[in-house]
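Excerpt of the complex: some chains, original placement.
Letters are used for the chains, namely A and B, taken in the order the chains are written, and counting of residues starts over at 1 for each.
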Amino acid sequence: MEKSVDAIVKNKVSEYVGTGATGDTIGLVIANVDEQILSQLHLDKKYHSLGILGARTGAGPHILAADTAVKATNTEVIDIEMPRDTKGGGGHGSLIIFGGDDVSDVRQAVQVALDTTKQTFGDVYNTTAGHLELQYTARASQACHKAFGAPEGKAYGLISGSPAAIGVIMADTAVKAANVNVLSVASPNHGTSFSNEVITHISGDSGAVRQSVIAAREIGKILLKNLSNEEPTNEFPSYI
Amino acid sequence: MEKSVDAIVKNKVSEYVGTGATGDTIGLVIANVDEQILSQLHLDKKYHSLGILGARTGAGPHILAADTAVKATNTEVIDIEMPRDTKGGGGHGSLIIFGGDDVSDVRQAVQVALDTTKQTFGDVYNTTAGHLELQYTARASQACHKAFGAPEGKAYGLISGSPAAIGVIMADTAVKAANVNVLSVASPNHGTSFSNEVITHISGDSGAVRQSVIAAREIGKILLKNLSNEEPTNEFPSYI
């Protein structure tokens, strides 16, 4: 009964698109944004139709999902912000805004991104002590470029460990495992929103990037298990 | 027995004023602050009597309460800082310092502010997924001006949603609902302490500001309920 009431409520406002796989992820649209708000938001370009993807937990999963969404639709990502969140965890939440010429385009982008979070949460591993996140794409697009400087059209990998100390070892292990290019290494005071993570961004040949990411994942799981005395677990199947 | 011991302890130090309605809010005073500390704190003016209002959860409620307090007393607010806190939630805590020429003045300001938090938490709505906060005053005073650039003597409204995505829709809805002036829109990377909120500050005619705030509250409640599958609830009666 409560559920059917919810179902009715969920149809009540045109701005609501849906929710994502996990992480308190919500997708929303504005068909024609107010001019005052448009000028006060921090957007790369001033589109009038906006798609909005937000979460309490997760930035990488949402940025990779947005990357898939811009490939699949006539939109682009015009804002990516990373609050220090995860509801007491060590990482980020996210606010991502798509721009498009038509509300149907941005709605489609938001829907694709919401659907893709099932995949992009596949290599997020949690224990009570911390977390690991791995992402991989054979062809980075505009969202990964905007967020992390990933060269478009090339393979890109994201390697993150929390607490940050674990992320340092994952970075070193990844780069020793295959011949990849390090785009940057973010740490609590450099390139994160004071999150307790070291996040390494790599690009290069797709096989090498994937091999690097997998090597980082394996040592990360051992170290996080050593710290936690628990097996790190993912909520969705690994995709890498 | 434990309680009576607490009661005795609570009278033991002259610096202690009391606690607020919720949010781990504490009120304190220093009659004559040490010169070294005065020079190291980040204050607009160097008063020797300081009133201190702090909380783990809540910045808007405390700033609006401080606004009421400066109207009612011979003090002014000389520091407002917003830690990224809320004990695992998506928002801010607060540190607010009042300056006055006499300890009785700053003590009164702190007491008024503590008492006012019962009102200013009235339109804070929580679920396990996020929160909404709405504030409204018919006449903004010095605290709202210092914190948010609100024109003194004019109506002012604060509209916040967490996760930040919900705050974007609330901003747009508010401004379409009535003819108001947008002072600014804060977001995770712009004007917040990396909180997971979009916070819109508006001013204008009092009826219009109130109407805007209410419209934002109503859509915010629907969206947060959609995300949470729970009814957003406030701990104290709504005052707007």
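Just so it is clear, a contact is a pair of C-beta atoms (placed from the backbone, for glycine too) under 8 Å apart; a residue touches a chain by one contact, two chains touch by 3 or more.
Since the structure is predicted, the reported quantities are computational estimates derived from the model, not experimental observations.
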item	value
Complete complex - number of sequence copies, 2 represented	3
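What we mean here is this: only the chains that are shown with their structure count from here on.
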item	value
Angle, in degrees to the nearest 5, of the Cα rotation that carries chain A onto chain B	120
Approximate Å spacing (C-alpha centroids) for the pair chain A, chain B	31
In the complex, chain B residues that touch chain A	84, 87-90, 129-130, 162-166, 168-169, 171-173, 175-176, 181-182, 184-185, 187-190, 192, 194-198, 200, 219, 222-223, 225-229
For the chain A and chain B complex, residues of the former touching the latter	6, 9-10, 12-13, 15-16, 19, 24, 26-28, 30, 33-34, 36-37, 40-42, 50, 52-56, 81-85, 87-88, 93, 95, 97, 193-194
